[in-house]
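In this view, the complex is presented without one of its protein chains, the others remaining in place.
To keep things simple, chains are lettered A, B and C as they appear, and every chain counts its residues starting from 1.
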Amino acid sequence: MAKAISMAGIYPPIPTPFDASGELDLKALARNMERWNRYPLSGYVVLGSNGEFPYLSETEKLTYLEAVRKFIPSDKLFMAGTACESTHTTIALTKKAATLGADVAILITPSYYKSRMDGPGLSNYYQSVADASPIPVSMYNMPANTGVDMAAEVIIKLSQHPNIIGLKDSGGNLAKIGEVVRHAKTGFQVLAGSAGFLYPALCMGAVGGVLALANIAPQQCCDIMSLFKQSKHDDARVLQQRMIPSNTAVTARFGVPGLKAALDMLGYYGGSPRSPMLPLPEAQKETLRNILVEADVLQV
Amino acid sequence: MAKAISMAGIYPPIPTPFDASGELDLKALARNMERWNRYPLSGYVVLGSNGEFPYLSETEKLTYLEAVRKFIPSDKLFMAGTACESTHTTIALTKKAATLGADVAILITPSYYKSRMDGPGLSNYYQSVADASPIPVSMYNMPANTGVDMAAEVIIKLSQHPNIIGLKDSGGNLAKIGEVVRHAKTGFQVLAGSAGFLYPALCMGAVGGVLALANIAPQQCCDIMSLFKQSKHDDARVLQQRMIPSNTAVTARFGVPGLKAALDMLGYYGGSPRSPMLPLPEAQKETLRNILVEADVLQV
Amino acid sequence: MAKAISMAGIYPPIPTPFDASGELDLKALARNMERWNRYPLSGYVVLGSNGEFPYLSETEKLTYLEAVRKFIPSDKLFMAGTACESTHTTIALTKKAATLGADVAILITPSYYKSRMDGPGLSNYYQSVADASPIPVSMYNMPANTGVDMAAEVIIKLSQHPNIIGLKDSGGNLAKIGEVVRHAKTGFQVLAGSAGFLYPALCMGAVGGVLALANIAPQQCCDIMSLFKQSKHDDARVLQQRMIPSNTAVTARFGVPGLKAALDMLGYYGGSPRSPMLPLPEAQKETLRNILVEADVLQV
Partner (left out) sequence: MAKAISMAGIYPPIPTPFDASGELDLKALARNMERWNRYPLSGYVVLGSNGEFPYLSETEKLTYLEAVRKFIPSDKLFMAGTACESTHTTIALTKKAATLGADVAILITPSYYKSRMDGPGLSNYYQSVADASPIPVSMYNMPANTGVDMAAEVIIKLSQHPNIIGLKDSGGNLAKIGEVVRHAKTGFQVLAGSAGFLYPALCMGAVGGVLALANIAPQQCCDIMSLFKQSKHDDARVLQQRMIPSNTAVTARFGVPGLKAALDMLGYYGGSPRSPMLPLPEAQKETLRNILVEADVLQV
């Protein structure tokens, strides 16, 4: 079953909208989704890092997943971030997400006990969850946030599991992506985890990307991929290079507060992140605006 | 109210016992507590890093805190780890822990969005929680697990809050401990976060320690502190030096699996950590046993 | 003058051969160079990291540069690693290297006083050396060895200097390479610093690479580049992927001892690195051999 699912394409990891009192704002969600749905995105990642997943209670997560399901057309993929630190709680949440209609569970590495999250620890985790999950599983490597960096050989071994269909890699190590693509099971799907290296990742064999930038520049992200597929490499490179500062601004440089500020500038609903993350200060908003304007992501 | 509470002394951050099926084992807890209570410990830290706090559901945490309360005599301090990544969920859990009888909330730094957990982010977090908490709050700095290292100046500013009474510091930076002791508000209490540097931390002005080693060598840990208080520095140094390899074994080297294996060797209930942490392999158990025997922590 | 020099193409950073007593072995050098010269390499990097530059005295460096000059045909570029920690000593060595016939000085970031090697410190260094150098200068960013990682904006500013013609980047951050290519002065040349990401770096706008792997697989490295230039992207990707494990083996995994052992296996002169680096142990040589055979770098 798992093998039939294609993860090819571009996915925004959507930010979770909160209202002024910090509660889930499902109307704002509806408005954003309606607009994202106009683009040739292949689907959505819900409750990823940009979705502030560690800041939601389990009850909120379920409410939110149920709400998002309604806004995702059946021809687009619904990937849900259901990882918890422990195997047991991850399995429980993954099963509930499946019941609520998620197509794929995308699972970030557990990381609190970093020194134990080596090959055997991570293998224990992913195999147990993949065994129990009613939906296919994608691994998710995000060293900047977790302090854990999955080794190529661990990924390659885990790719043999029939219910593990892919990997989102945000580390940006292109040699690792190339090694995984070559040595993992046939059909194993790697997604670039940042728009800063989408085009070179496609060149190395990735099949798409989960990109914070796709929230604010969905067409440009899809264009990079379609130019690549049409072998228009010069055009792909130029567009890729142009997107880098905007991508850096809504990821490493200004984080989720930057991404939400950018959404507001573009007419989406951004709002504030939950505490203890603070909204982007005004001076940094100005810097952000200039970067988006210069790249033509924001028209003035 | 907060100012009246003394955190001076030695506290084991107790491991959470799970039975063979991975469920909370409250009988094992009772057995361990009964034995720990024979030692001159000043209290307990419950749901700390050694308590596998990220691996328990909220419901389990409440069940467990309620159970532990019964085993802690009224003259010993009950410190509960109630931090979650978000301010809102931390406040909610802290209030419930207070209702269940916790004396102090010990709060590890939020860490998933590392780059945003700078001075303003951490100040936002601790001030908001301390404002809302019905019980006094202690900060908890644990860079090895979180990847976040609170700066001395941030700690010093936060020490001014009337409901923030102390800091557990596991980073081992003695200059930072000295700077905090000197510049924080009068009466602010610093606890060493590892038995590897308990004695020098006391020399620098710490008032005690939260020590994984105190689970398996409670008397020796208390002895280091009482030798220090009696100005028997040579004896304190010798005992401190003797404890270092055992401490390293149940912390940095073998982690929670090592600590639980050591408990089993000593006649406490250790059991297995929850998945994805794996039990200590046999070969490493042998190494651990030799280290404990050599330091006279384990008699043979 | 500087602008006329093209750094496009593939360059091996040649290991410095030492005889059994640890002295420079210029006969072995001659033998290796004679063989490397048969390949369509664009030139050589001499006294780079793989050349054990920190292990040679200044006198040895001059002797060696003079010797190498004789073996480099005039249509190939001679890049000399002439960086020292201080500006003054770097200028002195660079002038001498120019006198001995080096075409380009390739300068690794100073790194001992890491915390001072920020934008102003590095700008001070590269501007001063570029002002004084009679030959064009290329910057060289190698965070794994130096612990210093030049920021894109610092590189971009320095690219404006008329005598700074390029950058070798070994960090593998493709987004940074793309940003530098787009925003540096026209004609500024970026070289990939590792064969693990040569092909994606070319896709992002790099003009070639300085590649440890080019010492033992010169034809394959040149082929990746020529396939790229012919827009044979699928073939380039396949060859790139195939080369990754061999590249990892002679760089991050086994280092200079691995590279020298591989040279010996392939009929070049490898020999031992200087002390305190130790020769590759036999068991690791066996692993290395298997990796090279599997990639067809070594025929059996």
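As a convention for this text, a residue touches a chain if its C-beta (ideal position, glycine included) is under 8 Å from a C-beta of that chain, and two chains touch if they have at least 3 such contacts.
This structure is a prediction, so every number in the text was calculated from the model and none was measured.
In the entire assembly, the chain absent from the figure touches the shown chains B, C. Note that of C:Ser115, C:Thr186 or C:Gln299, the residue touching the chain absent from this view is C:Ser115. For the chain missing from the display, the contacting residue among B:Leu191, B:Met204 or B:Val250 is B:Met204, taking the whole complex into account. Within the entire complex, the positions of chain B that touch the omitted partner chain are 172-175, 178-179, 181-182, 194, 196-197, 199-201, 203-205, 231, 233, 237, 240-242, 244-245, 247-248.
Taking the complete complex into account, residues 22, 49, 52, 54-58, 85-89, 110, 112-117, 120-122, 124-125, 128, 144-145, 147, 252, 255-257, 274-278 of chain C touch the chain not shown.
Rule of thumb we're sticking to: only the chains that are shown with their structure count from here on.
Greatest centre-to-centre distance from chain C is found for B, with centres as Cα means. If each chain is reduced to the centroid of its CA atoms, chain B and chain C end up 49 Å from each other.
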